[in-house]
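One chain of protein is taken out of this complex; the other chains stay put.
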Amino acid sequence: MSRFVLPAAALLAWSAGAAVSGSYYRSPFPPPSEIHTPADGAAGDMFALAFGARRLFADVWFIRLMQYYGTPEFCEHEEHGTDAHAHHHCGENGEGKYPEFLARSRHVLEIDPGFTMAALYAAGSLAFNMGRQAEAEELLHYALKYSPKEWKYLKVLAAIGYTKADDPAAVAAAIAPILKDPDCPVMLKQQAAFLNKKIGNYPAAAAIYADIAATSRDTAYVRNAERELEKLSRLPPVKRKSP
Amino acid sequence: MRILRLIRAVAANSFSESVRHRFFTLFFVFACTAIYASVLAGVMAVDQEARVLTDFGLAFMELTALAYALFNAASVLPKEAETKTIYLVFSRPVPRWAYLAGKLAGSLLTSALMLAVMGAMHLLLLKVRGFGVPPCYAWALAGSLLKLSVITSFAFFVSLFSTSAVSTMVISGVFWTAGHFASETRFLAEQSGGVKAGVFKAAMWLIPNFQLFNTRDAAGAACALGPAAFLSAAAWVCGAYLAALCLISKKEF
Partner (left out) sequence: MSATAVSFSGVEKTYRRPGFLGARYTTAVKDLSFDIPAGEVTGLLGLNGAGKTTIMKLLTGLLFPTAGRVKVFGHAPSEGAAKGKVGFLPELPYFSPQVRPGEALAYYGRLSGLSGAALALGVGEALERTGLEPHAGKRVSEFSKGMLQRLGLAQALLHKPELLVLDEPVSGLDPLAIHDIRGLLAGLNAEGRTIFLSSHSISEVEKLAGRVLIMVKGRLAATVSRAQWEAAPGGLEAIFVEAVK
């Protein structure tokens, strides 16, 4: 009889662990049926899941997304009067086609749905740089499914609505509360600064550019912010005041 | 009181043996890799450098500690039997349960020290790069320690019937990865029916849910480990310990 005591106690303890875990744990992650892995990323996704390193592999996917978006696309235009085809960069400011952008962005969120900054960056790029507001909305709705309390997504959704209504002042106002958040991508800050400049709110634009110059580690954005600040400082004093 | 002193003596001996062996080499490897990663992250991740450095550091710390914990747990009992050190222990009035508890405690203490030292190195690196302590950092380390506790006690159990330290490490490694698929297994169990669902449910019962402790991946969300995480970890450690005790109490040397 006593030889069954230890195995029975072991089984009981193990089952207790499984029971407590089963009743308490609810996965915050998308189910496997929602993960659409690109062919060349299956191994990475497997590691992400197998080693519980979703955040790390989401970072890798996000870096890949930035590299993809940072790669200039070549547009083909027929030049009149010659038979030759001329090639030149399009999308130097991120306004190219980048057909995989939505799929790649969504994949980052499929791996780590809590990666708020990636969702804001991708939605902002789709909506404000590439003019693909519908895709931006789709991405944000997906992100909201796993982070329903994320107010920043709602602000960007509102900004997208104002973009469709061609109201840059409202767009700038909608994204303004996000700008001081640590999750705010520098791209969105730049967009806000640009919109403020466009509507003539130079002090707000200057403040955002100054923030970019002071906080960003991206030299391209920092240099651009410094250039813009230089330009804004050369404006007549009367123009530099708030409208 | 006497038994507690015995357990403490075995644990302290196991801990100091671990610290004497190969321990600092791993820290050196960790430091070099972390610095290399920080250089890469600085170039590639730009404004996400802090997040990438944090995620990489926490994941690499856990894997380094896991590798050491598995190696240690898989080899400590077979090595003591092979070198006949265990003769000197079990020929004394040392109950086998107390010896096993001491060995397990020593291994867990080693894992805790590893995580603490690597954590300090990691935070120092983050500070050098101009970043503060990431949110939920202590919880992430606590989660890793709970995972390591469960897998170490499981590896102790496996080492008592497996034919070599390598096979113990492989079996425990498979268990580790399977434990991170717990939410996927639950999804599949809910989606399928009949025998398939039964198999998935059995797997859910058999394999500990390591996602429960995976605060690293939940950082930013509600990252504090709840009582259920500590209770589950304690139950799994206890289950594996009792199973190991069942084997070691019948084992001859």
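Observations, loosely collected:
Letters are used for the chains, namely A and B, taken in the order the chains are written, and counting of residues starts over at 1 for each.
Keep this in mind: contacts are C-beta pairs under 8 Å (C-beta built on N, C-alpha and C of every residue); 3 or more make two chains touch, one makes a residue touch a chain.
Keep in mind that this is a model prediction, so the values were computed, not measured.
Considering the complete complex, the chain that is not shown touches B.
Between the chain not shown and the residues B:Asn13, B:Thr33, B:Ser167 or B:Ser192, the one that touches is B:Asn13.
When the full complex is taken into account, the listed residue touching the unshown chain is B:Val94, out of B:Ala65, B:Val94, B:Met204 or B:Cys246.
Residues 2, 5-6, 9-10, 13, 17, 20, 83-85, 87-95, 252-253 are the ones on subunit B that touch the missing chain.
Just so it is clear, only the chains that are shown with their structure count from here on.
One inter-chain figure worth recording: subunit A and subunit B are separated by 34 Å, centre to centre, where each centre is the mean of the chain's CA atoms.
Residue ranges on subunit A touching subunit B, taken from their complex, read 6-7, 9-18, 20-25, 27-29, 31-33, 49-56, 59, 62-63, 66-67, 112, 114, 116-117, 185-186, 216-218. Looking at the complex, you find that subunit B touches subunit A at residues 42, 44-49, 51-52, 55-56, 59, 62-63, 147, 177, 180-184, 186-188, 191, 204-206, 208-212, 214, 216-221, 226, 228-229, 231-236, 238-240, 242-243, 245-246, 249.
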